[in-house]
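With one protein chain held back, the other chains of the complex are shown just where they sit.
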Amino acid sequence: MRFSELVQTLDPAAPNSLLSQPDLNPEVSGVAAVDAAVAGQLSYIEGGRFVAFLETTQASALILPMDETLQSQATTRGIAWMSTPNPRLLFAKAIALFYQPFRPAPGIHPTAVIDPSVKLGDRVSIGAHVVIQPNVVLGDDVCIHPNVVIYPDVQVGDRTLLHANCVIHERTQIGADCVIHSGAVIGSEGFGFVPVAVGWVKIEQSGRTVLEDGVEIGCNSTVDRPAVGETRVGRNTKLDNLVHIGHGCQVGEGCAMAAQTGLAGAVEVGNRVIMGGQVGIANQAKIGDGAQIGAQSGIASDVAPGEAVIGTPAVPRRLFGKIAVITQHLPEMYQVMRRVQKYLDGKMVQ
Amino acid sequence: MRFSELVQTLDPAAPNSLLSQPDLNPEVSGVAAVDAAVAGQLSYIEGGRFVAFLETTQASALILPMDETLQSQATTRGIAWMSTPNPRLLFAKAIALFYQPFRPAPGIHPTAVIDPSVKLGDRVSIGAHVVIQPNVVLGDDVCIHPNVVIYPDVQVGDRTLLHANCVIHERTQIGADCVIHSGAVIGSEGFGFVPVAVGWVKIEQSGRTVLEDGVEIGCNSTVDRPAVGETRVGRNTKLDNLVHIGHGCQVGEGCAMAAQTGLAGAVEVGNRVIMGGQVGIANQAKIGDGAQIGAQSGIASDVAPGEAVIGTPAVPRRLFGKIAVITQHLPEMYQVMRRVQKYLDGKMVQ
Partner (left out) sequence: MRFSELVQTLDPAAPNSLLSQPDLNPEVSGVAAVDAAVAGQLSYIEGGRFVAFLETTQASALILPMDETLQSQATTRGIAWMSTPNPRLLFAKAIALFYQPFRPAPGIHPTAVIDPSVKLGDRVSIGAHVVIQPNVVLGDDVCIHPNVVIYPDVQVGDRTLLHANCVIHERTQIGADCVIHSGAVIGSEGFGFVPVAVGWVKIEQSGRTVLEDGVEIGCNSTVDRPAVGETRVGRNTKLDNLVHIGHGCQVGEGCAMAAQTGLAGAVEVGNRVIMGGQVGIANQAKIGDGAQIGAQSGIASDVAPGEAVIGTPAVPRRLFGKIAVITQHLPEMYQVMRRVQKYLDGKMVQ
């Protein structure tokens, strides 16, 4: 594809080098990272440490931010470019032009074991050795990769994709356009036991898990169902790998949680909340809309809407940075404290 | 079921409102959380923030603690109630009355691949695509969901339940009445390598993993086997999802570990130890009976019986709270320290 055609497809309104250099219109055959691109490839620069690669990249074309310095640098190096306020977004669209993800054809593999009561939408694809228990309902264009197991009474919405070896437990409701990655377990029993003198009494987990439309659950993540009621993950919320969502959590829309984050029971998370990796949130904590929680934070109580916190226990992000620096001075502070204590004791100061 | 009948079934000795209001005997058709219950449902209140819902709940019947204020509030609102020192326990029993968990019928699915040497107990249920290698012994009423793989020489006790896609490795011994949740891996090779000049020499893991009776292992959790000897999890110990138990650990009876907790190698955990989520315990640490370890703690050395610790490194729970508060004053303390340092330097105080 010619660069001019690519620009036209990605963003016709974007400023681009063709205006000043109409003969700079390379054939673009693929996409690559800016430090790995070869001739014929398109890449992007968003800022930060990647700017330096503008001097050395072999890319034939670049998506740049709205930055005239970078633009003229690219022009000088003979690299075709286009500019946009969000280079990563356009690069994502460019990848989608060149990359066709693997998608099995519709059809049901003869080794799949599907209960006769299961209702299948149009054009479903069901891979080898999939097992689907009674009363499951699959929407149109659902794609289920091999070795997936679906327990009874599950509903899966249109166009949802279940990757290999994931398990969907009884009564789970999965919306449309969801992706469940390999090995994830959805709707499994919450960790519910009542301590008694001689051990634990199990609380049957009679509730269900609901994933709304557009939810994505990473590999080997787990979303438990509660004793009663629902565990719910809201529209377009994205979970990375090895994340745990405990029984009865209510997660809002458009959130993102990085890998290995865990929510205990009955946590309430608002909309558009962002969590780094390995965050832990205690039972029944409430996280307000738009909150940002730094990696490895331990959240023991509520976080207000829009707050940016980090640490265990979590503090405002700014304070965390200060504390981190001062913590390194603690040995020195301790010396001074002992010195002053002696001095004050000598003065009899209380 | 009439409420009076329900009370009779759950706890005939419980004080209940029927004594004072014999006509308040609603039909109970199900269970729900106190803030989600509708007419005809039973719920419970244990205390804390749930007490407030007593004003608004639509539940027709409640399990209450031994608290006369709550009791008379319920009576005033026309809600039938019963009282008990442990409402959650009775509510667990109530759920079990109304909820029938999914349990496949006994029988062996024709797609299961079972070595001829395998010994099967009575009434076992073996799902589709299960694979059982040589010399495995399954007790009576064992239930194995689809796509489970059992390596050779494994023993599984009576009534134990293996959920979909879990893997049981060679020589593992699983007791009676255990539950292994979806995707868990039991008896896998411990992480054993000896560093040498040119990399790592693998230590073959010739030991085995033993789960005693009544153990429950959460989804996608892993319990490794050691180079020699055993990894052991004691009777009635419950592990949440994504927990890791390293090679050679000895975990006692009646413990509970919340999600994403990890034990390194050869850790010794006593009986009735409780761990929050994301706890990490270093090699060979010993955790005494009844210890309580707060979420995200990092345990580098032994914890005495009965101790309640938290933090990294862990400190007594009370101290942790104080430290957490004071940590937020560190910037201020640092300012004072610099001020006093100057003052003392001026006074030539050592």
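So that you can tell them apart, the chains are marked A and B in the order they are listed, and the count of residues begins at 1 in each.
To be clear about the criterion, contacts are C-beta pairs under 8 Å (C-beta built on N, C-alpha and C of every residue); 3 or more make two chains touch, one makes a residue touch a chain.
Fair warning: this is a prediction, and the values are worked out from it, not measured in the lab.
Trainee: In the complete assembly, which of A:L24, A:L138, A:V154 or A:C219 touches the absent chain?
Mentor: Only one listed residue reaches the unshown chain, and that is A:C219.
Trainee: I'm checking contacts with the chain that's been left out. Which of A:P26, A:G183 or A:G246 qualifies?
Mentor: A:G183
Trainee: Determine which one of A:T111, A:N135 or A:Q284 touches the chain that has been left out.
Mentor: A:T111
Trainee: Spell out the interface residues on chain B facing the chain that's missing from view.
Mentor: Its contact residues with the unshown chain are 111, 113, 129, 131, 133, 147, 149, 151-152, 165, 167, 169-170, 183, 185, 188-189, 191-196, 198-204, 206, 220, 222, 224, 226-229, 242, 244, 246, 248, 260, 262, 264, 278, 280, 282, 284, 298, 300, 312-313, 315, 319, 322-323, 326-327, 329, 332-333, 336-337, 339-340, 343.
Trainee: Would you write out the residues of chain A that touch the absent chain, in ascending order?
Mentor: Touching the missing chain: residues 31-33, 36, 49, 86, 88-89, 91-93, 95-96, 98-99, 101-102, 109, 111, 127-129, 145-147, 163-165, 181-183, 214, 216, 218-220, 235-236, 238, 240-242, 253-254, 256, 258-260, 276-278, 295-296, 311-312, 324, 327-328, 330-331, 333-334, 337, 340-341, 344, 347, 349-350.
Everything that follows uses one rule, which is that only the chains that are shown with their structure count from here on.
Trainee: Rounded to the nearest 5 degrees, what is the angle of the rotation relating the C-alpha atoms of chain A to those of chain B?
Mentor: Superposing chain A on chain B takes a rotation of 120 degrees, nearest 5.
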